[in-house]
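For reference, the structure is listed below as C-alpha coordinates.
Of the protein chains in this complex, one is absent; all others appear in place.
Up next is chain A:
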(Lines give C-alpha, C1' and ligand atoms only; values in the text may rest on other atoms or scores of the structure.)
Protein backbone atom coordinates (compact mmCIF):
# COMPACT_ATOMS: atom_id res chain seq x y z
CA UNK A 1 0.00 0.00 0.00
CA UNK A 2 2.79 2.37 0.91
CA UNK A 3 4.37 1.95 -2.49
CA UNK A 4 1.26 2.75 -4.47
CA UNK A 5 0.07 5.72 -2.43
CA UNK A 6 -3.17 5.95 -0.55
CA UNK A 7 -5.85 3.55 -1.80
CA UNK A 8 -8.57 6.14 -1.07
CA UNK A 9 -7.15 8.26 -3.88
CA UNK A 10 -7.40 5.52 -6.45
CA UNK A 11 -11.04 4.51 -6.47
CA UNK A 12 -14.12 4.27 -4.23
CA UNK A 13 -13.91 1.34 -1.78
CA UNK A 14 -16.48 -0.82 -3.55
CA UNK A 15 -14.36 -0.57 -6.72
CA UNK A 16 -10.86 -0.55 -5.17
CA UNK A 17 -11.51 -3.76 -3.24
CA UNK A 18 -12.23 -5.85 -6.33
CA UNK A 19 -11.63 -9.56 -6.68
CA UNK A 20 -7.87 -9.08 -7.20
CA UNK A 21 -7.41 -6.84 -4.19
CA UNK A 22 -9.69 -9.07 -2.10
CA UNK A 23 -7.62 -12.13 -2.93
CA UNK A 24 -4.58 -10.46 -1.35
CA UNK A 25 -6.38 -10.50 1.98
CA UNK A 26 -6.57 -14.28 1.93
CA UNK A 27 -3.21 -15.07 0.31
CA UNK A 28 -0.74 -12.34 1.25
CA UNK A 29 0.62 -13.42 4.63
CA UNK A 30 2.22 -10.02 5.35
CA UNK A 31 -1.08 -8.19 4.88
CA UNK A 32 -2.90 -10.77 6.96
CA UNK A 33 -0.37 -10.47 9.76
CA UNK A 34 -0.67 -6.68 9.89
CA UNK A 35 -4.46 -6.89 9.92
CA UNK A 36 -4.36 -9.43 12.70
CA UNK A 37 -1.97 -7.38 14.83
CA UNK A 38 -4.15 -4.31 14.41
CA UNK A 39 -7.26 -6.27 15.33
CA UNK A 40 -5.65 -7.69 18.45
CA UNK A 41 -4.55 -4.25 19.58
CA UNK A 42 -8.00 -2.80 18.84
CA UNK A 43 -9.59 -5.58 20.86
CA UNK A 44 -7.21 -4.86 23.71
CA UNK A 45 -8.23 -1.18 23.63
CA UNK A 46 -11.89 -2.17 23.56
CA UNK A 47 -11.34 -3.86 26.96
CA UNK A 48 -14.45 -6.00 26.90
CA UNK A 49 -15.48 -7.67 30.14
CA UNK A 50 -13.58 -10.92 30.49
CA UNK A 51 -15.27 -14.33 30.33
CA UNK A 52 -18.43 -12.78 29.01
CA UNK A 53 -19.41 -13.43 25.41
CA UNK A 54 -20.22 -10.10 23.78
CA UNK A 55 -22.04 -9.07 20.63
CA UNK A 56 -19.70 -6.96 18.48
CA UNK A 57 -20.05 -4.99 15.27
CA UNK A 58 -17.10 -4.98 12.88
CA UNK A 59 -17.29 -1.96 10.57
CA UNK A 60 -15.40 -2.53 7.34
CA UNK A 61 -14.92 -6.20 8.18
CA UNK A 62 -13.61 -7.04 4.71
CA UNK A 63 -12.50 -10.65 4.51
CA UNK A 64 -13.22 -11.18 8.20
CA UNK A 65 -9.62 -11.21 9.46
CA UNK A 66 -10.49 -8.92 12.35
CA UNK A 67 -13.57 -10.99 13.06
CA UNK A 68 -11.47 -14.10 13.52
CA UNK A 69 -9.75 -12.44 16.46
CA UNK A 70 -13.17 -11.79 17.95
CA UNK A 71 -14.23 -15.40 17.43
CA UNK A 72 -11.04 -16.58 19.14
CA UNK A 73 -11.93 -14.50 22.18
CA UNK A 74 -15.36 -16.14 22.25
CA UNK A 75 -17.39 -13.18 21.03
CA UNK A 76 -20.12 -13.20 18.41
CA UNK A 77 -19.95 -10.56 15.71
CA UNK A 78 -21.66 -9.03 12.72
CA UNK A 79 -19.54 -7.54 9.97
CA UNK A 80 -20.52 -4.81 7.56
CA UNK A 81 -18.55 -3.87 4.45
CA UNK A 82 -19.14 -2.08 1.18
CA UNK A 83 -17.10 -4.41 -1.02
CA UNK A 84 -18.96 -7.52 -2.12
CA UNK A 85 -15.69 -9.06 -3.37
CA UNK A 86 -14.21 -8.84 0.12
CA UNK A 87 -17.36 -10.31 1.64
CA UNK A 88 -17.23 -13.20 -0.84
CA UNK A 89 -13.70 -13.94 0.39
CA UNK A 90 -15.05 -13.88 3.93
CA UNK A 91 -17.78 -16.38 2.97
CA UNK A 92 -15.16 -18.61 1.33
CA UNK A 93 -13.04 -18.51 4.47
CA UNK A 94 -16.09 -19.63 6.45
CA UNK A 95 -15.90 -16.95 9.11
CA UNK A 96 -18.18 -17.35 12.11
CA UNK A 97 -19.75 -13.90 12.00
CA UNK A 98 -22.69 -12.80 9.94
CA UNK A 99 -22.00 -10.44 7.04
CA UNK A 100 -23.90 -7.48 5.66
CA UNK A 101 -23.24 -5.50 2.49
CA UNK A 102 -23.67 -1.85 3.35
CA UNK A 103 -22.20 1.65 3.19
CA UNK A 104 -21.37 3.13 6.57
CA UNK A 105 -22.04 6.63 5.26
CA UNK A 106 -25.72 5.73 4.86
CA UNK A 107 -26.03 4.95 8.55
CA UNK A 108 -26.01 1.68 10.45
CA UNK A 109 -29.07 -0.48 9.76
CA UNK A 110 -29.55 -1.73 13.31
CA UNK A 111 -32.02 -1.54 16.14
CA UNK A 112 -31.09 0.73 19.08
CA UNK A 113 -29.01 -0.72 21.90
CA UNK A 114 -27.84 -3.78 20.01
CA UNK A 115 -24.06 -4.04 20.33
CA UNK A 116 -21.66 -4.37 23.26
CA UNK A 117 -18.79 -2.90 21.26
CA UNK A 118 -17.53 -1.87 17.85
CA UNK A 119 -14.20 -2.43 16.16
CA UNK A 120 -13.09 -1.16 12.80
CA UNK A 121 -9.72 -1.71 11.14
CA UNK A 122 -8.47 0.74 8.51
CA UNK A 123 -11.91 1.73 7.32
CA UNK A 124 -12.87 5.11 8.71
CA UNK A 125 -10.57 7.18 6.47
CA UNK A 126 -12.60 6.04 3.46
CA UNK A 127 -15.53 8.09 4.73
CA UNK A 128 -13.55 11.31 4.30
CA UNK A 129 -13.75 10.98 0.53
CA UNK A 130 -16.61 12.14 -1.62
CA UNK A 131 -16.79 9.42 -4.23
CA UNK A 132 -20.18 10.38 -5.58
CA UNK A 133 -21.53 13.75 -6.55
CA UNK A 134 -24.02 13.79 -3.68
CA UNK A 135 -21.53 12.67 -1.03
CA UNK A 136 -20.64 15.17 1.66
CA UNK A 137 -17.99 13.73 3.98
CA UNK A 138 -18.98 15.63 7.12
CA UNK A 139 -22.63 14.67 6.74
CA UNK A 140 -21.79 11.05 6.00
CA UNK A 141 -19.48 10.91 9.02
CA UNK A 142 -22.14 12.42 11.26
CA UNK A 143 -24.76 10.05 9.91
CA UNK A 144 -22.45 7.12 10.56
CA UNK A 145 -21.52 8.17 14.10
CA UNK A 146 -25.04 9.13 15.16
CA UNK A 147 -26.64 5.89 13.94
CA UNK A 148 -23.73 3.95 15.43
CA UNK A 149 -24.22 5.65 18.80
CA UNK A 150 -27.87 4.64 18.74
CA UNK A 151 -27.10 1.01 17.96
CA UNK A 152 -24.69 0.68 20.92
CA UNK A 153 -25.74 -0.45 24.36
CA UNK A 154 -25.07 1.70 27.42
CA UNK A 155 -21.40 2.02 28.31
CA UNK A 156 -20.25 0.36 25.11
CA UNK A 157 -17.02 1.41 23.41
CA UNK A 158 -15.97 1.75 19.81
CA UNK A 159 -12.36 1.44 18.62
CA UNK A 160 -11.40 2.53 15.12
CA UNK A 161 -7.94 1.96 13.75
CA UNK A 162 -7.44 4.52 11.01
CA UNK A 163 -4.91 6.05 8.67
CA UNK A 164 -5.86 9.72 8.52
CA UNK A 165 -4.26 11.56 5.63
CA UNK A 166 -3.59 14.75 7.57
CA UNK A 167 -4.58 16.49 10.77
CA UNK A 168 -7.53 18.21 9.10
CA UNK A 169 -9.04 14.85 8.24
CA UNK A 170 -8.50 13.64 11.78
CA UNK A 171 -10.18 16.74 13.13
CA UNK A 172 -13.12 16.28 10.78
CA UNK A 173 -13.60 12.72 12.02
CA UNK A 174 -13.28 13.43 15.75
CA UNK A 175 -15.42 16.56 15.49
CA UNK A 176 -18.30 14.63 13.92
CA UNK A 177 -17.92 11.82 16.47
CA UNK A 178 -18.15 14.27 19.37
CA UNK A 179 -21.14 15.94 17.74
CA UNK A 180 -22.87 12.57 17.64
CA UNK A 181 -22.47 12.27 21.42
CA UNK A 182 -19.34 10.17 21.77
CA UNK A 183 -16.58 11.00 24.22
CA UNK A 184 -13.03 9.71 24.08
CA UNK A 185 -10.12 10.49 21.84
CA UNK A 186 -7.11 9.31 19.96
CA UNK A 187 -4.63 6.71 21.18
CA UNK A 188 -1.36 6.72 19.25
CA UNK A 189 0.99 3.75 19.43
CA UNK A 190 4.69 4.45 18.82
CA UNK A 191 4.25 8.17 18.06
CA UNK A 192 8.00 8.61 17.44
CA UNK A 193 8.13 6.22 14.55
CA UNK A 194 6.82 6.85 11.06
CA UNK A 195 6.44 3.16 10.26
CA UNK A 196 5.21 1.58 13.49
CA UNK A 197 2.96 4.54 14.37
CA UNK A 198 -0.66 3.46 14.58
CA UNK A 199 -3.67 5.54 15.44
CA UNK A 200 -6.75 4.30 17.24
CA UNK A 201 -9.80 6.43 17.76
CA UNK A 202 -11.39 5.24 21.01
CA UNK A 203 -14.95 6.40 21.49
CA UNK A 204 -17.13 5.90 24.56
CA UNK A 205 -20.84 6.12 25.06
CA UNK A 206 -22.12 7.52 28.32
CA UNK A 207 -22.32 5.32 31.38
CA UNK A 208 -19.05 3.49 30.92
CA UNK A 209 -15.51 3.74 32.12
CA UNK A 210 -14.19 6.74 30.21
CA UNK A 211 -10.45 6.72 30.82
CA UNK A 212 -8.48 6.76 27.62
CA UNK A 213 -5.95 3.93 27.46
CA UNK A 214 -2.29 4.80 26.91
CA UNK A 215 -0.60 4.25 23.58
CA UNK A 216 2.30 1.83 23.29
CA UNK A 217 5.82 3.23 23.25
CA UNK A 218 4.82 6.44 24.98
CA UNK A 219 6.01 5.67 28.51
CA UNK A 220 8.95 8.08 28.19
CA UNK A 221 7.75 11.30 29.78
CA UNK A 222 8.80 13.72 27.10
CA UNK A 223 6.37 16.48 27.97
CA UNK A 224 8.54 17.76 30.81
CA UNK A 225 12.09 18.97 30.96
CA UNK A 226 14.01 18.53 34.19
CA UNK A 227 15.39 21.79 35.57
CA UNK A 228 18.97 22.00 36.59
CA UNK A 229 20.86 25.06 37.76
CA UNK A 230 24.20 23.62 36.72
CA UNK A 231 26.13 25.49 34.08
CA UNK A 232 26.18 23.62 30.84
CA UNK A 233 29.64 23.01 29.53
CA UNK A 234 30.34 23.90 25.94
CA UNK A 235 30.96 20.31 24.93
CA UNK A 236 27.47 19.22 26.06
CA UNK A 237 25.85 22.12 24.26
CA UNK A 238 27.29 20.94 20.95
CA UNK A 239 24.54 18.31 20.98
CA UNK A 240 25.23 14.92 19.49
CA UNK A 241 27.95 12.75 20.95
CA UNK A 242 30.84 11.61 18.80
CA UNK A 243 29.94 9.01 16.20
CA UNK A 244 30.56 5.35 17.20
CA UNK A 245 31.18 6.33 20.82
CA UNK A 246 29.40 4.44 23.58
CA UNK A 247 27.11 7.42 24.26
CA UNK A 248 26.20 7.67 20.61
CA UNK A 249 25.31 3.98 20.46
CA UNK A 250 23.20 4.18 23.59
CA UNK A 251 21.37 7.24 22.27
CA UNK A 252 20.69 5.46 19.02
CA UNK A 253 19.39 2.36 20.79
CA UNK A 254 17.14 4.54 22.94
CA UNK A 255 15.73 6.19 19.83
CA UNK A 256 15.01 2.82 18.25
CA UNK A 257 13.30 1.66 21.42
CA UNK A 258 11.04 4.71 21.34
CA UNK A 259 10.10 3.80 17.80
CA UNK A 260 9.08 0.35 18.99
CA UNK A 261 11.74 -1.49 16.99
CA UNK A 262 13.68 -4.55 18.08
CA UNK A 263 16.66 -3.45 20.14
CA UNK A 264 19.10 -5.48 22.23
CA UNK A 265 19.24 -4.48 25.90
CA UNK A 266 22.13 -2.29 27.06
CA UNK A 267 24.90 -4.13 28.87
CA UNK A 268 28.52 -3.57 29.91
CA UNK A 269 29.53 -4.83 26.47
CA UNK A 270 27.52 -2.16 24.64
CA UNK A 271 29.84 -0.05 22.49
CA UNK A 272 32.93 -1.99 23.58
CA UNK A 273 35.60 -2.71 20.99
CA UNK A 274 36.23 -6.31 20.05
CA UNK A 275 39.62 -7.82 20.72
CA UNK A 276 41.88 -7.68 17.64
CA UNK A 277 42.18 -11.47 17.51
CA UNK A 278 38.41 -11.88 17.29
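Worth a mention:
Here, a contact is a pair of C-beta atoms (placed from the backbone, for glycine too) under 8 Å apart; a residue touches a chain by one contact, two chains touch by 3 or more; residues count from 1.
Keep in mind that, in the parts below, contacts and distances are computed from a predicted model.
Look at the chain that isn't drawn here: its UniProt entry, checked against "Multifunctional methyltransferase subunit TRM112-like protein", "very-long-chain enoyl-CoA reductase", "Uracil phosphoribosyltransferase homolog" or "DDB1- and CUL4-associated factor 13", names it "Multifunctional methyltransferase subunit TRM112-like protein". Contact with the undisplayed chain is limited, among A:22, A:45, A:59 or A:78, to A:78.
Within the whole complex, the absent chain has one touching residue among A:67, A:107, A:164 or A:260, and that is A:107.
Of the candidate positions A:15, A:91, A:175 or A:210, contact with the hidden chain is made by A:91. Within the complete assembly, residues 52-53, 55, 74, 76, 78, 80, 82, 84, 87-88, 91, 96, 98-103, 105-111, 113-114, 132, 134-136, 139-140, 143, 147, 153 of chain A touch the chain that is not shown.
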